[in-house]
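Rest of the complex left out; these chains stay put.
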């Protein structure tokens, strides 16, 4: 961390700052120029509050040079994290394909889709039981009944299940869920993140609509600080000025997050674009950019779904997409 | 709502769409052009799922012309909502001034600031007990002890208190809190909003960092749909490409939200800019644009606060600011 002092800083305040910083265990290397003094702080500065230092009268600006996350940081954990879920592995060169409907609607629906996507090569089943909807008047999901139906589909197909949690109070019902998803709107629901830090299940953490890479990794850090190191990052589109697509898929997030962190990263091409015609090109792009997997909405009858928007594709489209993805995945590894 | 059909739509699908729409109680007025057919839907379309209709094979696009919120909509409730809190009123031409520290730190601190801001003209006291922090390693607030200290300051000064809730499970401890704040990061924590719909206390709902006006009003609608009509909207800066300020205060939100809704709207100048030097000009701007009030961070000693960033001002600055605000407030009413 670099602390840039104002011209002619008060001596007493400067001494007090220096002794406070030293008490935090950081070494201080001052650079005294003709017009400006800079303090270089060396050591573990992840516990220092940058806003606090900025507030001091003698400080002009503070620049962080070290990432504020530790457990999620590749610098301290160079190997890729590989997460086992049932018979499948996420990360480490595997291509994870999570598929299923937006919402669980009936036993027949979820079981039929589960069987179809398994046949095409899906390695996990997704399906919403608790649904975050912008409007209180929209369908809010089958809730616990949805979780029960997912368990039936899991037993039938052997596919591990991924589904979203919306509140800490729902946690006791997630026993049979294999991977717990945190939605984009809850990425900074810190109380929920803390609770998930104590769980012994992988967490699929979606990037918030306007969250930076660093904020996403800090939210992963909340979970990991609680003792749960099995976090899967998920880019699902960010909010920009462009309104033609629902959100803008940030494909650069894949190589950047893999460089900053050892955690696996998957992509949600369905929600980012909000149009089924874009699911296939965005999926190919994500795998070509090095994603560890995809979470895709697949529906047997998009026109009659209770909550699926135009972003779901049919099983046949999923089937032909998977074939292309495998070739692309092999190509970029060479 | 306007449904634009693709060229030569399938007759059977069109009939099926029309009868489904009619079953939802909306009237359909088709416009058949040489190359294009448009369906005009008239009636209450707030329960129709726009994504669902867009997903149909025969539909090219859907345009909403009616707002999807009802309880929060000024069209159905032309008078300003005025909310009584203790001896003070929010909305309806009153200027509400909520002031206090970022975090509650000690009995001495909160009581001293409470007395000072009351003297300057503050009508309510703010102070964080549960603190949403980006980093798990930052100070997380005094939590229940913070609530207890706020109650002491309230008893001492008579100022009603506003403080933030972060999870449903904290609700039982908010008995002595007068106005419950929902932070920007929880604006779409729908389970929390539903729980607050059943509470009989005003809710101060902060706009999310990248939430549209419509999304903010839909979140208000969640609370109101549960039976709690006392919602105070709060603009606190949105996330843009500009990084010099922490966020960008959207001052146009004030006249726009007052036009769309009857709910009072207040401004948080402290968090939007993240710099104490900007608090005074942004406060003046907000009142000049017609805000019903402000929520301002005031601190007796910014340099030593546990979590206050550079956005807090001292009591003396607050005192001289209040004088200007009152003149501006009177000027724009003329």
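Labels A and B are assigned to the chains in the order they are written; within every chain, residues are numbered from 1.
We adopt the following convention: contacts are C-beta pairs under 8 Å (C-beta built on N, C-alpha and C of every residue); 3 or more make two chains touch, one makes a residue touch a chain.
As the structure is a prediction and not an experimental result, all values here were calculated from the model.
Every protein chain here shares one sequence; 2 sit in place, and the complete assembly counts 4 copies in total.
We adopt the following convention: only the chains that are shown with their structure count from here on.
Rotating subunit A by 180 degrees superposes its CA atoms on those of subunit B, with the angle stated to the nearest 5. Rounded to a whole number, the gap between the C-alpha centres of subunit A and subunit B is 26 angstrom.
Those residues of subunit A that touch subunit B in the complex are listed here as 46-47, 49, 51-52, 54-57, 68, 132-140, 166-169, 185-186, 188-192, 194, 209-210, 215, 218, 221-222, 225-226, 239, 274, 276, 302-303, 305, 307-310, 312.
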